[in-house]
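A single protein chain has been omitted; all remaining protein chains appear in their positions.
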Amino acid sequence: MTQATSKRALLDVRDLKTYFTIGKTGLFQAKSQLKAVDGVSFEVREGEVLSLVGESGCGKSTVGRTLTQLERATGGRADFDGQDILAMSPRAFRPLRRQIQMIFQDPFASLNPRRSIEQTLAEPLFIHKLARNWAEARSKIVETLEQVGMDPKVMQRYPHEFSGGQRQRIGIARVMILKPRLVIADEAVSALDVSIQAQVLNLLKKLQQDNGLSMLFISHDLGVVRHISDRVAVMYKGRIVEMGDKSQIFENPQHDYTRRLLASIPRIAQKAA
Amino acid sequence: MFVYTFNRLLALIPTLLAASILVFLFIHLIPGDPASILLGDTATPEEIAELTRAMGLDKPLWTQYFIWLSNVVQGDLGTSVFFREPVLAVIASGAETSILLACMTMMWIIVLGIPIGILAATRHGTWADQLASGGAMLFASVPTFWLGLYLILIFAVGLGWFPSSGFPSITDEGGVFNLRYLMLPSLTLAAPNAALIIRLVRASMLDVAREDHVRTARAKGLHPARVAIKHIFRNALIAVAAAFGFTFAALVSEAVVTETVFSLPGIGRLVVQSILRRDYPVIQGVILIIVIFYMLINLLVDLAYARLDPRVSLS
Amino acid sequence: MSAITSFLAIFRGRRLATFGLIWLLIVVVAAVAAPLLAPFDPLDFDPMVRLSEPGWPYIFGTDHFGRDSLSRALFGARMAVLIGLGSVLVALSTGGLIGMLSAYSTRLGHVLMRLVDVLMAFPALLLALVLMALLERSVLNTIIVIGVVYATTTARILFGLTLKLKNEVFVDAATCSGAGHASILFRHILPNLISPLLVQASFIFAFSQLQAAALDFLGLGLPPEVPSWGNMLSEERIYITRAPWLLIFPGALIILSVFSMNLIGDAMRDSLDPRFKDDIAGV
Partner (left out) sequence: MALLEVRDLEVGVAIGGKVLPVVQGISFDVEENQTLGIVGESGCGKSLTSLAIMGLLEGSMLRLTGGSISFNGQDLLALSPRARRAIMGDQMAMIFQEPMTSLNPVYRIGDQIIESLRQHRSMSQRQARARAIELLDLVRIPDPERRVDSYPHQLSGGQRQRVMIAMALACGPKLLIADEPTTALDVTVQKEVLDLMLDLQKRTGTAIILISHDLGVISETCDKVVVMYRGKIVESAKTATLFSNMSHPYTQGLLASIPVVDHDVEWLNAIPGRVPLIDEVLPGCAFHPRCSFAQASCATSPPSADYVSDDHLVRCHFPNDRPSGGEAGGDA
């Protein structure tokens, strides 16, 4: 774990707002707005892991989805390597997607059931012209699958033949094969059983360290967050209420909500340890 | 509830207007001069000139549409070529038969479809279920007119239990006993639709039975029959209610065939006869009325749906 | 190859559906080989043998023109398959495309789905009748009319399915990989629609038989001289007491075919992804 403070910001988010229009059913009904993300600012520095932590509905996932243009931002800016990615058209943003990749929560839903692992992993390579033919693509797929701890022989198989943990590894491979600079992990280990979660968490941490990745790690699980992050931002009702180095957030929390969150976690009373 | 209904009625207007444009254009899609189409082959040149002036047929299409629409709103759907009577009166004369037939059919659909569907779902996988759902699918595969012809052959010609054709009004001699004329037609019309409802009740109940709250109900120690009716069927009813709109549409379509088989003086047979007689004003009028009626039925279905499912917000 | 084996796997343990599949294969063989199988010309009439009972050489008997019922039934299978496949093709290609595109592009969807809503305000057979009132009685027109009627429901169904698929996480994942609209629509969404489309196709095939027969019966379907099961019923209905076999054979053929197709559709629907099952209203 490096001392990240000296490093330059890779992603600089300023006053990000994402509002959703909801509940227009009748002609005479006013549209109402859900302010999912309401003025959030943070930066992700080169090679660091910043965690966004909070409870359901706090807007943490929407931040990730907005930064990958899966949702449209209502306001604010997000400079990636000096360019405001929120202002870009989808077409202009497309080449940048290679550098900003996302890992999804549900390993069962994030892989297309009708496409083999090989097809799934080759697609981003061909889109971004990182492979000119299948032979090149295959050698990269083999390399990446080995990197995530999967047997490359599974390439021809389809997602339903794998367990949740294996699918999440494949999802990580899809991200890593592009050699991105920023990885947004949205509850990437939440759907997994504890013993599998530990494996995947170790893998993510190793990949991050080995490749010097910057990572925005979105999670509700404070234990997981402590394990993987350098810095932590606590979100509550669409805003960041506290942000700081991991040690500060966990050892010396300032905001009431952070304290309440930390106090609510069930602890294991383990005397002999 | 009121506001919701009002909103829904307002929301119908654009669809209705669009549908009315299609209905209006119908006359213009027929090759030939609209005035001679509307007046039939026997029209004199004076009559044609008169209608052309009255309906603005020499004016642009959209002017014609507004003249037609304002006539329609005032209840003037034109004059039947065949009957030489206002179209509305011609349609009205068939309304009693068709409405009574629809009501009796709906009764059969509910009386047969729902209990058999519940039975099949609660006895899922047994021979009773296989008989009910397989039988239902078989009935849904029978052409309506074929079934009607054989019902006539067996119950009217063979056994003589019911009359085979026609329907005197219930205000005529015989009164409500005249409804026996509608016995075979309503059963004919009900068969495929009841079959669909049986399948739907069964499928929806099997779906609901897998939901978590049913396990909660069983964990309360409720009798299985109570769980089946109060918790499973009640929730399955939401999906079934939604299907009643489609059932009505199917009913209207098949009524055309059934009324023809049984020679009933209803609107359905009127459509077919008008098509064969090239009585276009009547065709146009009937379509318009059925479309309006169908939309209102769908609105009722939506309201019922909202009542059945508290998650659908009415405010 | 694996597509065929997985299709056949659906029928394992389903005796009725297997029977349906076999029956439909028989119908298809009859349709293809009708000229070879038919003992007589289906249009040839012989007043000497009118209304003969089933027996030899007229296995299904003859109609009131003295035409051989079996030969007409075999050529009728041709019409059945032609109308079924034709309606499916029309309905799926137009309705499917409208539904898929409308769901994928919200702006386009608003306009197109309104149109579908308006068309759906006309009950199915009524819409078909009205269209037939405007058109000549012909095989092609019958196919187009039935196809258009089911295109509306198909559009609705595909609209719903595509909307669901569009919100799937794997579509988000593909977007994040940089996939464009065409790639998402045709590589990610469409392959997941194939099975639901096949189920929908089987139900349309079944319903089209009933609709075609009803149109024939009302005198608004195929031209009267065309040997179809519906026309056989329609023309001979007044002989129901004198020659009941004239209605039993073609009636049974229609029922068996529709029933078989429904059974197959039902079996296929059961093997669908549970999320998509409710969208397809078959029997």
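Per-chain residue numbering starts at 1, and chain names A, B and C are given in the order in which the chains are listed.
Assume a residue touches a chain if its C-beta (ideal position, glycine included) is under 8 Å from a C-beta of that chain, and two chains touch if they have at least 3 such contacts.
This structure is a prediction, so every number in the text was calculated from the model and none was measured.
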(Q) So there's a chain missing from this view; which of the remaining chains does it actually touch? (A) A, B
Q.
For the chain not shown, which residue from A:173, A:196, A:216 or A:233 touches it across the whole complex?
A. A:196
Q | Which of A:170, A:184, A:207 or A:222 contacts the chain that the document leaves out | A | A:222
Q: Extract the touching residues of chain B with respect to the undisplayed chain.
A: 209, 211-213, 215-223, 231, 234-235, 238, 308-311
Q.
To test your reading of the contact rule: which positions on chain A touch the chain that is missing from view?
A. 55-56, 163, 165-166, 193-199, 201-202, 205, 220-224, 226-228, 246, 250, 260-273
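Basically, only the chains that are shown with their structure count from here on.
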(Q) Please identify the chain lying most centrally, where each chain is represented by the average of its Cα atoms. (A) C
Q. At what distance in angstrom does the C-alpha mean of chain C lie from that of chain A?
A. 48
Q: Let me have the rounded angstrom distance from the C-alpha centre of chain B over to the C-alpha centre of chain C, please.
A: 22
Q.
Using the touch definition from the top, which residues of chain B touch two or more other chains?
A. none
Q: Check each residue of chain C and list the ones that touch at least two other chains.
A: none
Q: Under the touch definition given earlier, write down the residues of chain A that touch chain C in their complex.
A: 65, 68-70, 94-95, 97-98, 101-102, 104-106, 109-115, 123-124, 127-128, 171, 174, 178
Q. Any idea which chain B residues touch chain C in the complex?
A. 14-16, 18-19, 22, 26, 29-30, 134, 136-138, 140-146, 149-150, 153, 157, 195-196, 199, 207, 239, 243, 246, 248-250, 252-254, 256-257, 260, 271-272, 275-276, 283, 287, 290-291, 294-295
Q.
Applying the document's contact rule, which stretches of chain C touch chain A when the two form their complex?
A. 168-170, 172-180, 183, 187-188, 191-192
